[in-house]
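One chain of protein is taken out of this complex; the other chains stay put.
Chain IDs A, B and C follow the sequence of writing; residue 1 opens each chain.
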Amino acid sequence: MSHNTFGHLFRVTTFGESHGPAIGCVVDGCPPLIAIEASEIQRELDRRKPGQSRFTTQRREADEVRILSGVFVDEASGQQITTGTPIGLLIENTDQRSKDYGDIKDKYRPGHADFTYDVKYGVRDYRGGGRASARETAMRVAAGAIARKVVPGLLVRGAVVQIGPHAVDRDRWDWDEVGRNPLFCPDAAMVPMLEDYLDGIRKDGSSVGAVVEVVAEGVPPGLGAPIYGKLDADIAAALMSINAVKGVEIGDGFAAATLRGEANADEIRRGNDGQALFLSNHAGGILGGLSTGQAIVARFAVKPTSSILTPRLTVDRQGHETDILTKGRHDPCVGLRAVPVGEAMVACVLADHYLRHRGQIGAVRAWP
Amino acid sequence: MSHNTFGHLFRVTTFGESHGPAIGCVVDGCPPLIAIEASEIQRELDRRKPGQSRFTTQRREADEVRILSGVFVDEASGQQITTGTPIGLLIENTDQRSKDYGDIKDKYRPGHADFTYDVKYGVRDYRGGGRASARETAMRVAAGAIARKVVPGLLVRGAVVQIGPHAVDRDRWDWDEVGRNPLFCPDAAMVPMLEDYLDGIRKDGSSVGAVVEVVAEGVPPGLGAPIYGKLDADIAAALMSINAVKGVEIGDGFAAATLRGEANADEIRRGNDGQALFLSNHAGGILGGLSTGQAIVARFAVKPTSSILTPRLTVDRQGHETDILTKGRHDPCVGLRAVPVGEAMVACVLADHYLRHRGQIGAVRAWP
Amino acid sequence: MSHNTFGHLFRVTTFGESHGPAIGCVVDGCPPLIAIEASEIQRELDRRKPGQSRFTTQRREADEVRILSGVFVDEASGQQITTGTPIGLLIENTDQRSKDYGDIKDKYRPGHADFTYDVKYGVRDYRGGGRASARETAMRVAAGAIARKVVPGLLVRGAVVQIGPHAVDRDRWDWDEVGRNPLFCPDAAMVPMLEDYLDGIRKDGSSVGAVVEVVAEGVPPGLGAPIYGKLDADIAAALMSINAVKGVEIGDGFAAATLRGEANADEIRRGNDGQALFLSNHAGGILGGLSTGQAIVARFAVKPTSSILTPRLTVDRQGHETDILTKGRHDPCVGLRAVPVGEAMVACVLADHYLRHRGQIGAVRAWP
Partner (left out) sequence: MSHNTFGHLFRVTTFGESHGPAIGCVVDGCPPLIAIEASEIQRELDRRKPGQSRFTTQRREADEVRILSGVFVDEASGQQITTGTPIGLLIENTDQRSKDYGDIKDKYRPGHADFTYDVKYGVRDYRGGGRASARETAMRVAAGAIARKVVPGLLVRGAVVQIGPHAVDRDRWDWDEVGRNPLFCPDAAMVPMLEDYLDGIRKDGSSVGAVVEVVAEGVPPGLGAPIYGKLDADIAAALMSINAVKGVEIGDGFAAATLRGEANADEIRRGNDGQALFLSNHAGGILGGLSTGQAIVARFAVKPTSSILTPRLTVDRQGHETDILTKGRHDPCVGLRAVPVGEAMVACVLADHYLRHRGQIGAVRAWP
């Protein structure tokens, strides 16, 4: 990962600012002969689109993606397939009328990247957060829609497991429920309470953090590239690169620090299929930086946005002390829309490692 | 990060297995004209060396580092300085006599990388964990000793902040205390209790996890490379790449998920030096992937080693079900020796970003 | 360089097929605060645009470039400046109507990439050569227009020095002449003869090769990254990556093989400015992979296109033997339009190394 590109063999490069003419990305290294339609990418984009419920920002973004390159319609099947050349994706920003950006033009919003971009670059596109806006994550979701198809049999799903202090009950986990409520919550019983809680946050003009869990199933064993391209290290970087994320865990994560070795070891038996069968998954599907073949489990913590109605102390570009409050419609819990983003990042990392593994090893080998 | 190299402009490549002839690394991209003596590297190595107390493995490793290239004695000053060419470092493994490796040759230790290396590569050097051994981290510490000198004024320190369920009292934090006890603990009052606790773990032939905190001071503002080379993303990958690490946090980390936006925003004033003065550091010194100029605060969770005296269920290379217990002297808490390793990784990431920033920006600019 | 990205700190990623919806690129790592207008990029694009004379293909391409991101209008000056974020550039392909692609759909044109793309990917976009079309080089020229502004004082110019067997007379070299004739020829006296020669080639439905020379002046000494990021090695890769290029030389190039050491050594004096003054430039401005501060001189050989009216033996996708001739309007000498492309590649490599050097060294140092 470097600058605005991530991945080694499956490489994603994004560009674009929140209120510029367009955002886009280039997916390079995707294998050929994979069927892909714009509608499949669009479907994932729609999952993170704002304005879908009262719990996300009311901004309207059409977010219609165009595939500009890297695909070709196979005449025999009529299917659109990848060609192995770079796939260019573009979303025009439909609403970029000039307007008054008010305070954010000159004042640094606490908890945002305003100050750091300015101190680094000496200039920043302040409109809607510019490059630092979460709008950039739309392109990650688009790239992830392609990545999901690179690893055969891969299933990557995510859910919100905590909003503010309220954690879901894992015994009531239902993946189907995640798509049925606007909170990406796997615990149906908890949704009404969480909705009430978020309504309160929203009415206060406040915001709150969340924890998101991503689970990847169908991951072949052996993916990863020790020592510095470990699968968990790459997932950690990928998730930490999402806006507002402050922590990443694999498997038991920080809870592992409290365990003894006896409890933490995932014991192994031989399954009916003749393959290794782990009796537990404290490790989150990764040992020594390599996938075990179990589900990969990653969680990340999303801080509350600082775009709130309560004034906060700050300084302006000229160094004068002042304060700022952020008007306009914002997400009371940005963690919600991070679910498809987190899924996409994990899918991209897995696609990359799948290709790297296949390069070094030749074929994903079965356990002896 | 990729394979066995990490960093872009300040690049570290390591090699070597636990019981092979030697371990080594190449530090590439280090600027010229930096004074460095082997003794300075050795001093850091000695901090992570095993056998220093009853709380670390009793293995003896001389760990004497040789500088093989990339330095030259300046005739004027008599000082050894870097030349800008790659710095080769080598530690011969002194104790590699052939011996009986017993169960670990054929059986997969749960919680270790035995199974995954074998399934990936079809072969593994099982002696002492081979490449997956924590012995590799000695070379990270060596590279980190050089990295510390690349960023002028940089101070990177680490401490153990939790052992098993026992967290230190941050109000009693004393950096000087960290070097005075074998637990890298900043809370003197807590040391006796923790020693007793670890003695119990050790006598049980068990192990326990820990949480380590690394704090970097003197970091210029603006370091980082959004969007996919964010400073926090690179630190997350670097720390997650350390053996047994299962979670990484920046600033408030997972606790940020429970906060409201009002509490989480780090308000800004103008300090006496005319620079930005933050009134708090929930962000851990990083906003939008760029350093703010505050202290960078990162924590990571280390799982307990599975090398314990209690038998655990497993299978062997032939797929037969069996069990295994790990004899020999092992660390009751591998998190302790992870402190200098964590420091080294953060120092390397900062050196890399310092050079990248200087390349793109020309010079670290002062805030207007 | 890897896949569709080149450069390390100044990174260019291109995408797009000849007859797809659009071609584009992302320029990542460009420093902030550089003034750049779309018209400056357009001016360079117009230099390589086809249809400008009877010696280039008569295809019409509007090639209107849009800047999609990475720039911002500075309010104080009204100037558009770079912001340090990735610069997205896009050219819509205006003429992509469905049509009969005839033979090239099924038959492999000798000397083209048809066979190799098919054997590698199992699919190819045959329309106009798809990704292998020289149309991709438009984006290199666009990126090069930005690169030229990264290195202060840099001047990169190119010229055709040989067409078929006819080499220019270097004693009559006139840079101003290059822009005045359609052959990019620096030797005015030779232009009429070369035009006659190319008219003959064109009327025969044939094609011919050429040699292009690129000269970069104003290059600070010390750019380059030995051992494997040598300036000449990166220039060689950059030029060899241009369509139809089969050879690259630095300075005396292959002629150096015939020289003795006495003749080849560029002797050094001290110039009036107190800096090193070289008495000759056999080395082409590069020693040990590092720039000397002299002009950098690189040449590359461009093969004749195989798109000719004389039938050539080949096979089709089904493996049947057949023959093919390429109708339609093609370049009699593709080397002509390679001049701005070669300049752009050299400019990009220099921008990249300028940033890398500045990162490692801090500032381009004056000679003691």
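Assume a residue touches a chain if its C-beta (ideal position, glycine included) is under 8 Å from a C-beta of that chain, and two chains touch if they have at least 3 such contacts.
None of the values given here were measured: they were computed from a predicted structure.
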item	value
Among B:D125, B:D204, B:E262 or B:D316, the residue in touch with the chain that has been omitted	B:D125
Among C:V151, C:V248 or C:A295, residue touching the chain not depicted	C:V248
Contacts of subunit C with the absent chain, listed as residue ranges	1-6, 8, 14, 108, 110-113, 115-117, 119-122, 131-132, 136, 162, 164-165, 201, 206-211, 221-222, 224-230, 232-241, 243, 245-262, 264-270, 274, 276, 279, 282-284, 287-293, 301-308, 310, 312-315, 317-321, 335, 357, 361, 365, 367-368
Chain not shown, touching residues in subunit A	8-9, 29, 31-32, 84-85, 226, 355-363
Touching residues on subunit B - with respect to the absent chain	2-5, 11, 13-17, 20-24, 26, 28-29, 32-33, 66-70, 72, 74, 81, 83-88, 90, 120-125, 130-131
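Everything that follows uses one rule, which is that only the chains that are shown with their structure count from here on.
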item	value
Closest chain to the centre of mass proxy, which here is the mean CA position	A
Subunit A and subunit B: spacing of chain centres that average the CA atoms, whole Å	26
Distance from the mean Cα position of subunit C to that of subunit B, given in whole angstrom	45
Residues of subunit B whose C-beta touches two or more other chains	8, 226, 357, 361
